[in-house]
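Part of the complex only, each chain left as placed.
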Amino acid sequence: MVAIKDMLGHGAVVRPDGRAADELRQVRITRHWTDAPEGSVLIECGNTRVMCTASFTPTLPRWRKDSGLGWVTAEYAMLPRATSERTARESVRGKVGGRTQEISRLIGRCLRGVVDMKALGENQVQLDCDVLQADGGTRTASVTGAYVALVDALRWAQDHHHIRSAEKVIKDRVSAVSVGIIDGHPVLDLPYIEDSQAMTDMNVAMTGSGDFIEIQGTAEHRPFSRAELDTLLELAAKGNRELQAAQDAALAAN
Amino acid sequence: MVAIKDMLGHGAVVRPDGRAADELRQVRITRHWTDAPEGSVLIECGNTRVMCTASFTPTLPRWRKDSGLGWVTAEYAMLPRATSERTARESVRGKVGGRTQEISRLIGRCLRGVVDMKALGENQVQLDCDVLQADGGTRTASVTGAYVALVDALRWAQDHHHIRSAEKVIKDRVSAVSVGIIDGHPVLDLPYIEDSQAMTDMNVAMTGSGDFIEIQGTAEHRPFSRAELDTLLELAAKGNRELQAAQDAALAAN
Amino acid sequence: MVAIKDMLGHGAVVRPDGRAADELRQVRITRHWTDAPEGSVLIECGNTRVMCTASFTPTLPRWRKDSGLGWVTAEYAMLPRATSERTARESVRGKVGGRTQEISRLIGRCLRGVVDMKALGENQVQLDCDVLQADGGTRTASVTGAYVALVDALRWAQDHHHIRSAEKVIKDRVSAVSVGIIDGHPVLDLPYIEDSQAMTDMNVAMTGSGDFIEIQGTAEHRPFSRAELDTLLELAAKGNRELQAAQDAALAAN
């Protein structure tokens, strides 16, 4: 950690919630949060709360049939009052917005990145991430929570003899975290107030072995240099290690 | 209660969850369940769990402007895995289904039925009822929970000087409950397993003074007689009295 | 009738069209109104005119196949100038409104309530109720007219050997009528001018044996008491008896 702190500079950044620049918000992962889904997780990252469910079905979408391979998809949505001002429902507007689709696709790719589709067999897992309360980092919390719901759904599927082994289907852990640059300072895990001021904003999904599944960095407000990028990636690596520890703890619990 | 029990017949109905025919499921009402909304309530009726938020805004839809009157609307939705099998999202299907619209309209009418639009002034309250877990009676739980969220939002509006007095806006309590006929026996507060077998199904919204705001009874499977109707209405009256006691207790708490 | 008149109070209500409180508008039912449909009925209740067609097809929607049971559905719509101001077409707006869906579902349930699906066999009847002119009570006129169209379509199906016996498919008559409370007075069969002033508005569908198929009462403007409800139900029973006499007369004609 010393190294990162160094990169971050002496003058400790003063963050609105008093955290250090490389400190995660408190994470809480509650499994079996509702009864119906094969996997049902409430993940809380600070004030961000996302309900992640995993639906296991022994059928596939038509285009995937007879491939011998499984499939994993995800859908993300926000409840109208997850935000400080009410957001109109996408069902009422009659279409799914660009941001929503983008995030749904991101979550799906992250989870597929750690699933062995052959070991899953001709089965499907649908992940639903519904944001009950939004305070920044909803898409990364979704990835992190969906992983736990996915494991639970696969354990259920193993218990019900739909798959041989949940262990074999999951090739590695996956979690995601946001990093960004505020007033020139790289920081980890941005709440909404920081996110809205960030010059650069990056979401990083990583495996348990420390490799990358997804990097999405955007600098609409100020381009970032290669040196800044390196620092951001270090912060993300630290954050993901800690999130994966929380996943492990939750999954060991029961 | 003696009278009702009489009507219900001696042979006590055996219900799947062991309740008496005129017994409500356990009700729990949690206020301030999330932070952003002016009113935020989690209502649990047995295994049915609905998140009810009330959004207060000092603006009106265009058609209502300059009327001197306020407005109250509601939207109802189910999360995909509220149900035992996953339901496709209405946002993805690109339209709000008939059932959803019907329930949204019902909730709106029930709440408007106890609001003094003049006392509300040119302000709007939008109620959102999102079903996290569905086990029958989601629309009636929504009405009951939305009432508490509405009161909280009006208290907030009073504290923030948008309205003079929350008390004056609310003319009376409102709650709703389902009743139905199973195997010829009238019962109160049907969970999903009973609901799906009911010959007749009725939702009854009532005020604190015991009057009716809404009665919706349907008998697709077997018509019901006037005598059966009378029994159902008695059961509904009992249920609503108890639900209103729960509302009162919750609202007194803080 | 004496009893009802009593309940209605001495001071006879003065209605805009001079009717007594418990008097229906004039009903006219014209069968074989157009040539193509298996059942085609024009029903006129005062100035309300609805074209009801019944389409019989020896196929079922996919979800109903191989059940050995038939299916009955309904769709309701208003022509743009059925109303005093032009209403935009739902096809042009790209979606079916909540009110339309609600009414379509109501009509479908009412008719299914008197059909023996086993006797119907794997056949479907689609009822279309298109309002040519609207003066209140369009949904109840639709139910009443659709019943006649349904019987005609079943007779056609019997003649064409799709079903054994139309008689056996129809378990009972069904008709519907509106009742409401105007200035505190319960009245039967409200035209638009009364409907728009009603404190309480109720639609009641009943069978020939006097049982209820559907009750939808709403009191957005002023809750109604149990005593008022009882009077409204008596009025509805009287109205439905008379509507069923008109149905019988029409069906006997040919």
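All chains are identified by letter, namely A, B and C, in their written order; residue positions are counted from 1 within each chain.
What we mean here is this: a residue touches a chain if its C-beta (ideal position, glycine included) is under 8 Å from a C-beta of that chain, and two chains touch if they have at least 3 such contacts.
Just so we're clear, the structure is a prediction, and the values are computed from it rather than from any experiment.
K.L.:
Count all the copies in this homomeric complex, not only the 3 that are shown.
P.N.:
If we count all chains in the complex, we get 6 identical copies.
Keep in mind that, in the parts below, only the chains that are shown with their structure count from here on.
K.L.:
Which chain would you call central, comparing Cα centres to the global Cα centre?
P.N.:
B
K.L.:
Just the number, please: Cα centre separation of chain B and chain C in whole Å.
P.N.:
28
K.L.:
When the centre of a chain is set as the mean of its C-alpha atoms, what distance in Å lies between chain A and chain B?
P.N.:
Between these chains, centre-to-centre, one finds 34 Å.
K.L.:
By residue number and range, which residues of chain B touch two or more other chains?
P.N.:
Those would be 95-96.
K.L.:
In the complex, go through chain B and note every residue touching chain C.
P.N.:
Against chain C, chain B makes touches at 95-99, 101-102, 104-105, 109, 112-113, 172, 202, 206-207, 209-221, 223-226, 229, 233.
K.L.:
Please output the residues of chain B touching chain A within their complex, sorted ascending.
P.N.:
Counting only chain B, the residues touching chain A are 34-37, 40, 47, 49, 51, 53, 55, 57, 75, 77, 79-84, 86, 89-96, 100, 126, 128, 130, 132-134.
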